[in-house]
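Report on one structure; see the data block that follows.
Only one protein chain is missing from this complex, and each of the others stays in its spot.
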Amino acid sequence: MTIQEQSTTQQAALGAPLLEVRDLTVEFAGEDGPVPAVRGLSYTLEPGEVLGIVGESGSGKSVSSLAVMGLLPGNATVRGSAKLRGEELVGRSDRDLARIRGRKVAMVFQDPLSALTPVYSIGDQIAETIQVHQGLSKQAATARAVELLDAVGIPNAVQRAKAYPHEFSGGMRQRVMIAMAIANDPDVLIADEPTTALDVTIQAQVLELLDTARQMTNAATIMITHDLGVVAGIADRIVVMYAGKAVESGPVGPVYADPRMPYTIGLLGSVPRLDRPGQSLTPIEGTPPNVAHLPTGCPFVTRCPVRIGICSEVEPALEETAGGGRRAACHRSEEIELGLIHGAPVFPPPAIAEVREEVPREQRDAVLEVEGLAKRFPITKGAVLRRRIGTITAVDGISFDIRQGEALGLVGESGCGKTTTIMQILDLTAPEEGTVRVLGKDVSGLNAGARKELRRDVQVVFQDPMASLDPRLPVGDIIDEPLRVFGMPAEQRRARVRELLQLVGLSPEHANRYPADFSGGQRQRIGIARALALEPKLLVLDEPVSALDVSIQAGVLNLLEDLKVRLGLSYLFVAHDLSVVRHIADRVAVMYLGRLVEVGSSDDVFERPTHPYTQALLSAVPIPDPVAERQRRRILVRGDLPSPANLPSGCRFRSRCPLYAELPADRQQKCIDVDPPLADHGGGTQESACHWAREVVVVPE
Amino acid sequence: MSLPADPLVIADDVALSDSPGQTPPGPDVVVRGRRQLVFRRLRRRKGAMAALVLIVLLWVIAFVGPHIYEAITGWTYANQDFRAFLKPPSAEHWFGTTQIGSDVFAQTMRGLQKSLLIGLLVALISTGLAAIVGAFAGYLGGWTDKVLMWIVDLLLVIPSFLIIAILGREFRDAGWLVLVFLIAGFGWMITARIIRGMTLSLREREFVLAARYSGVGTVGIVFRHLIPNMSSLLIIDATIAVATAIIAESGLSYFGFGVQPPDISLGTLIAEGTRSAFTFPWLFMFAGGLLVLTTLAVSVFGDGLRDALDPNSQRAGGSK
Partner (left out) sequence: MGRFLLRRLANYLVLILVATTLAYFVASVALNPRVRYEGRNPPPPPAVVEQQLTEYGVNDNDPLLGRYLDWMGGVLTGDFGKTVTGGDINGELGSRAMVSLRLLLVGSILGAIFGILVGVWSAIRQYRFTDRFFTAFSFFFIATPVFFTAVLLKFGALEVNEAAGTTLLYYTGYETPGLDAGFWGSVKDQVAHLILPSLSIALGLVALFSRYQRNAMLDVMGSDFLRTAQAKGLTRRRALYKHGLRTALIPMATLLAFSFGTMAVGATFTETIFGWHGMGEWLVESIRNNDINVTATVSLFTAVFILLSAFLSDVAYALLDPRVRVS
């Protein structure tokens, strides 16, 4: 850039917003002509501001920022304008943009494993961005990279700089990405779903770090996410995107308190909230439109409960509404207030069967009893003569039971052993250690025939609705399969499939279609129908809604709630999302490194958690309410999960425990020496495995 | 990043891709069936379509051609024209004649028939074997896996050319079908390894787990869930195996270890023709040209099919 050019850009910079995006359009070349991904997006970003861009998958939120950076693949066409301090970015050459990328505008991507080059060390990769822009020597850049790693909280930065991406945990890799992004003191930091793949406690750490990074560089931040809770916590302003367009924007507080676009209302109403356990979820019917075949008029029209004639004719523009810099794209935005339209809720609460008479828990039969269950995996070495060099303890003596008609939520972060636990239960074979009893029958004493028979009573619904249905079989055959295995006559099977499809809210005609023809939420319903085919007593639900968009998740959760009451089912509900568990479970078991650390009724555990880990977990869950969210005190756990092959002595949680850090030395000694058992600590009805358990309220009422 | 989802990827290879489409398809989508999509994609690939037409043509002229030729000129692969030795192509003998007066066109068609049949049979047998061995080894694991994979490793290491050559000679009287089994028997291992690898990831897939937890047995899971879900790869692999088998057969025949007289294949014709390729090129060029045309068409078609079936394919073009 010549001096002259520089001065003109500086002149233009005066008065211009930091980043100004106007009528940005992105189209991809598709099978049937261009597919729009972003359809006229406009926003501005002021210095030091945090802008949250929220939307479900396919809404165009990520594509729009990649377009600004010139990072879209060759089959994308970008039109419109994006000005950085008055300097146009759209249409610039790759060489020009390369000077801006990483120096003025930096990005943090979602999946930090695939986003880092596998063959270069972390230090080299950070040093590279410094060298490219600052022209430092290799040594100086490497030294600076180590400083940055230290600044983002990577312990042992000097050594770790020489390590490769695969040697880092997910959270650490995201720290590396952030170090790389702030290396050149950017003016704008774009974070694209930076915490989506991370566990909630790690997410809290990374969000904290992002905030620190923002203060260090004073960069304005664009936070792209699907999580309304994350935005509530950190953003100043919010843009809600739907089908490639902004449908509502404005300061975070007013938008959350008084949304004016039905989509935003629906989105907020469909998120289960830790602080409002009893509130029923209002799902948004249908699925986001296929951007290749948008309806005329408002893209939300087919899902909108308050649509009127004009909605299917004219697409509403994003216009000012309600004052205070707020805008909404809805013909009826002026009529809507506080989620009500003429006094009636925009999304009426759904009808869910309610329990009529409650038999006390003690008098109900146990459907599943697990006692002292343990599972260890050997670590072996050597090709010919395998020798055991260690053991990974995935599950280490856990006990719990589930009574009839009860939902037990098993929560914990990845690597805590919850998947191993349910696989052990589902196998219906004798566990390595401990006992599993289903409907009073000990599974270790079963022969093959009896085991198959018992499979009728225990069925499973999996996490990923894409992966859990065989793509090669029509839906009818998928639901039919368990019935066929148990030899039901064809005639009855057909009737049963029809019945099941209706039960989960699909229509019988769907039986002839293939899984690919259905949306994620519908597929999960098919998965539930298959699981219900044999009329089981216990349903194991393995993260059944975590792969779904929030607006769809609510419908599936409501269905599960409804089925539980109507069919008298018991659930073992495994999830990492505590808000979902809070919503659906009667009892909760919190798992950490193969152990249960706190077990009790949902109300007690969530409202009066006594174990520091439960407290940290709960405090890390963002609440989609800017006011409540910003008043909360976070209890951060330190570092990563220790390796299950090399556990700390005494209490397993002590290496990361926030309480342990505050304890006097004599009390700490007990944590080091004695492994705390699950025990009642007074107060609530729950048991927790902490020597110094005490109630702490972490979720605002 | 939320690029528009490719319906085909979601439709089929969701089970195989690393990141199953994050984007759910649009509202109540029944855009098109999978098969239709594959055909559409394939139709757009001009090279692949041309190759397909060529393959069909080759089959037609190989099996129908000789009858028409006989009707026009009166020559078959078996009779000899004692008035024409080593004559270049003419109206009477389209591809010329050999030193004993055999008609080269009739012989080449006869050879093409054999080569095409061998290619097809070998592809079916070796791909089928690979699918079954790979799927069972991957799904059952443990000792089954160890034993099967040990056999695969062994077959990969032992000099297959040598074994086929020796055994082919040994069974020369049993005819060309033995050769088919020999070539197929040494041609399935790499595919079996790939299938096993895919099975290892498929077996942890939730739809397989779901079937297992509803009581479906091993055989049911392998044939109902695993193999159908690898069908794209298997089809592609079978196509490539056709080309490989034709080349292998002709190579063996070239040294006299393959198809034995009185049977004729393109390989035997080329072997005879090579010696006098400079002086009497028609003895060599027609058989050689048809061989290259056949394998080329099959490879190009296989590549187009791969792109149409599996746009995220990792495997590269060509043979193994």
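Letters A and B mark the chains as written, and numbering starts fresh at 1 in each.
By our rule, contacts are C-beta pairs under 8 Å (C-beta built on N, C-alpha and C of every residue); 3 or more make two chains touch, one makes a residue touch a chain.
These numbers were taken from a predicted model, which means no experiment stands behind them.
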Given A:109, A:242 or A:400, the one touching the chain that is not displayed: A:109
Of B:165, B:226 or B:264, the one touching the omitted chain in the full complex: B:165
Listed residues B:63, B:181 or B:254, member touching the removed chain: B:254
Touching residues (missing chain, whole complex) on chain B: 153-154, 156-159, 161-163, 165-167, 169-170, 190, 243, 247, 250-251, 254-257, 270, 274, 277-278, 284, 288, 291-292, 295-296, 298-300, 303, 313-320
Residues from chain A at the interface with the omitted partner, ascending: 66, 69, 71, 73, 94-95, 98-103, 106-107, 109, 111, 114-121, 125, 128-129, 132-133, 164, 166-167, 177, 180, 184, 383
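FYI, only the chains that are shown with their structure count from here on.
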Contact set on chain A toward chain B in their complex: 28, 30-31, 35, 37, 57-63, 66, 192, 286-293, 302, 426, 452, 455, 458-460, 462-464, 466-473, 478, 481-482, 485-486, 513-514, 516-521, 527, 530-531, 533-534, 549, 552
Of all residues in chain B, those that touch chain A in their complex: 1-5, 7, 10-12, 14-15, 20-30, 33-34, 40, 205-207, 209-211, 213-216, 220, 224-225, 228-229, 231
